[in-house]
Every structure is written in structure tokens, then in C-alpha cells.
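Take a look at the structure set out below.
A single protein chain has been omitted; all remaining protein chains appear in their positions.
Moving on to chain A:
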Amino acid sequence: MQSLSHEYIIGENGYINLIPFKDYTIDYFSPSIIKDDSKCIRCQRCVRTCDELQNIGALTVSGKGSEMKISTFFEKSMYQVVCTNCGQCVNRCPTGALVEKHYIDEVWGAINNDKKYVVVQTAPAVRIALGEALGIDPGEIVTGKMVAALKRMGFDAVLDTDFTADLTIIEEGHELLQRLTRALKDKDPAVKLPMTTSCSPGWIKFIEHLFPEFLSHLSTAKSPQQMFGALAKTYYAKKTGVDPASMVSVSIMPCTAKKFEANRPEMYASGYQDVDYVLTTRELALMIKQAGIDFKTLADDNYDSFMGESSGAGVIFGATGGVMEAALRTVYEVVTGREVPFEGLNITPVRGMEGVREAAIKIEQPLPEYDFLEGVEVKTCVAHGLANAKTVMQKVKDGTAAYHFIEIMACPGGCLGGGGQPIPTSPEIRRQRTSAIYSEDAHKMIRKSHENPEVLRFIRIFSLSHSDTCRINCCTQLIRPVNAIKRAKGAC
């Protein structure tokens, strides 16, 4: 819209300014999304996005004529309604009437404060889209430049969320195996299947509002961001000798819901707020511009070591179906001792852009300890966009779908189409970002989470293998707090 107003040389408003006559209040109470009606042109894109794409209906139109406006249930604040903070509406808003809550000033403040040690993590989907906001074509991967820019901006450590994405896979994969064992071997009727992924905070808020009876189906693994935050202020702090109290943990995400997630009161596993500030891809682009960095000409740089290494499986987290594929690569190998039977490890049935995709993997000749899985077809389902999530969950609720494992991402296309990604995000651009992700995966030396050497080292240190007795402190770092206690007492 701004470029249009430049094109048509729209300058001064010759008419009466109506804004002062309205009594607009800005809703800045949500940690994710700010709504400022005074900037709104009532185009209703947000309403349609929320309703048609996400099937949430958190935003509606109220009033008519001069009173017409975009509103929420009983005009409540965005954080009090069913809004999942997915940010798809923000991504479609042409004016800035809906924006993510910015934490740019806070982050600059931390960087410029000598007493603070600022670590930053970057999500898999950021590197494949950041370039778009800085004049580079969609589909180009800018990992090296992004790391270089972050270092120039003054972050003390530039680390990779992919590291905890790999951890998530190991955690989630083992949990799936545990649930399968209890269900199929021990015939325990209390086991909750299907198990669903838990890494998309928009999806978490969605299930809390709309299918609360299925909360126990969620994997107990925290999202990679929150695992990372917790580990940064414990494991990383201990290894580097940094006082966690002086550490500021920042994360760069394609997502607005992560802002809400980081602010959840239970996300204090390290004793501090695990993730202090979440920035979207767009905010990072803005900061790079503010810093006067010429992004296009930057030379590539590498992540700091440790918690900077990742596998291809961690990378594909950014695309719909990615978590499923990564988990299957690990689970299949744990069970059978062989790699997944797909050419080049590419589990193509779970890839693609269709809203709901189903795939079954038959387990043959498992290792002796998993012989109860012989011939079992592990039924999986992948859905992205909350409208599709609703369809799938409704089926599960009605008992018409017998899945073992479901991956759900709140945003269309997965994180690569997240609400915090560069504007515009269109189906075509989502496709380009998707191919970027899969090509990054294909070029990685390590393709499986359980082969990431840093992750292996970490697991050794924390003796995080579920056959051993799990230590409660390791669990609280990785697992959603409510469940950590249960896990510590129970099977784990």
C-alpha cells in the first residue's frame, strides 16, 4: 500500500481528518499482536484470513457505516479471545493496523549493555525467507549472511535453533516409541494415541481452546525455541561460564505465536524467563537495516559452536511435514537398525502442499526389542493451517481416523509460511521457500537428528536416554513443565 501511495503521489489529505473524531484505543496487551484501529482501512483481509485460512474467527466485523470496524468477541483484547497468535492476519494486513509486538528496542538495549551476555537462536525457516525482506529473491538461502549480520550487530553468541529441533525429534521420537510400546506391547488402555506434535505454539493455543480434551495427546516435548531457551541458561551457561542471570536470550522466529509462548508463565525452567525476547523475521530485517548493514554484500559466516550444529532433519522442521519426516528417519532407524526405505532419505509422501496428507509406514524385521512392531503400519497424518487442523482433529474426535502420529503446524506451509515471515507471503512464495528448505536438507552432511554430534554429546552429558533413569532437571528443560513431573515419576 505504501508503494502504491508513492506511485500515485498521494500527499496531503485535502479532506477533513476523521481520526481525531473517533475514540480509538490501541490494544497492546497481547505479547504477540498489537491492534490499532486508527490505522485500519477496513479491508477485512484479516477477517477473511482468520476465518477462511485458519477457521478461528477471532476477528469479525462489527457495526455498520461510520461505526464499522474490525473487532473481537465483545471487543476484548486480542489476548483474551480465541486468537492463536498465529499472525496470519498480521501478515496480510496492508497498513500496520495489525502488527506483531516489537521487541526491537529491548534487544538493542541488551546488546548495548556491557553487563549482558546476549545469545541469539535462529529458527530453520528464518534463513530461507529473510533475504526477501532485504531485496533478495524468494527461495534463496541466506544462512551465512544472516549469521554474519547477527555477529556484526553485536550478539555475543549466534546459535541455531536447529540444534534443539534435532533434540525435539529425539525426544518426540522416543516418546512415540514409548507410547507405541505401552499401547501395543503392554496393552495399556490409558495410552493416548494418536500422539501429536507440540512445536507450533499457535497449534498449542488452538488445541487449548478448541480441543482441550486432547491435550494429553500432545507430545510432552517443548518446542525447539523453549528447549533452546532453557538450555541456553543452563547447559550453555555452565559450559561457557556465563552467569545465567546476566544472560539475555533472544530468538529469531518466523512466528508471532512464539512471542506469546516465550511469555507463558510456565516457561521458566532455567529459573529465569527462558527466552527473553522473540523477534520475527521481519523485525530482524528491520534491525539489519537500522544497523546500516549492506546485507547483500556480506560474506558468509558460521554459527558459533556448540548448540550451533544441526542436521538436515532439523532444517526441514520449517516446512509442513518436516517434523514428521525427521521423526520417521529417527524412529524407523531406532526400531529396525536400518535407514528409512526411501530414496535419499526423502520421505516424499509426507511432503507437499496439500492441506491434509496421510502416509503409512510399514515396519518390517525390527530389532528384537521392538518385535511387537513387526508388520505394524505406523499411520501418520500431516496438516498445516488451522482450518485443516480442525478437520483432522474433528475426525480424531469422531473416531473416524486411526492415526498413530499427527503433525500439525498452525501456519499454511508450516513455519516457512509463518505469521512473522516477510510480506507478502503467497502460495507461490511458500513453494519457493519449501524447495529452498529441502535443498538445504539434501546438501547437509548429516541428515538425521540422532547423528548430530553436538546433540549426541549433549545427551551423553545429561544422560538423556530414556532407558536410564531420567533426571528431573533434564526433563524440565526439555519437556512442557506440567508433564515433566509426571514423566519423572513415571515410565521415563
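We take it that a residue touches a chain if its C-beta (ideal position, glycine included) is under 8 Å from a C-beta of that chain, and two chains touch if they have at least 3 such contacts; residues count from 1.
Everything that follows uses one rule, which is that contacts and distances are computed from a predicted model.
Hidden chain, UniProt protein name from the list "Ferredoxin, 2Fe-2S", "Sugar ABC transporter ATP-binding protein", "FeMo cofactor biosynthesis protein NifB" or "NAD-reducing hydrogenase subunit HoxF": "NAD-reducing hydrogenase subunit HoxF".
Within the whole complex, the absent chain has one touching residue among A:M68, A:A245, A:L367 or A:A402, and that is A:M68. Touch with the hidden chain on the side of chain A covers residues 14-16, 18, 21, 41-42, 44, 61, 63-69.
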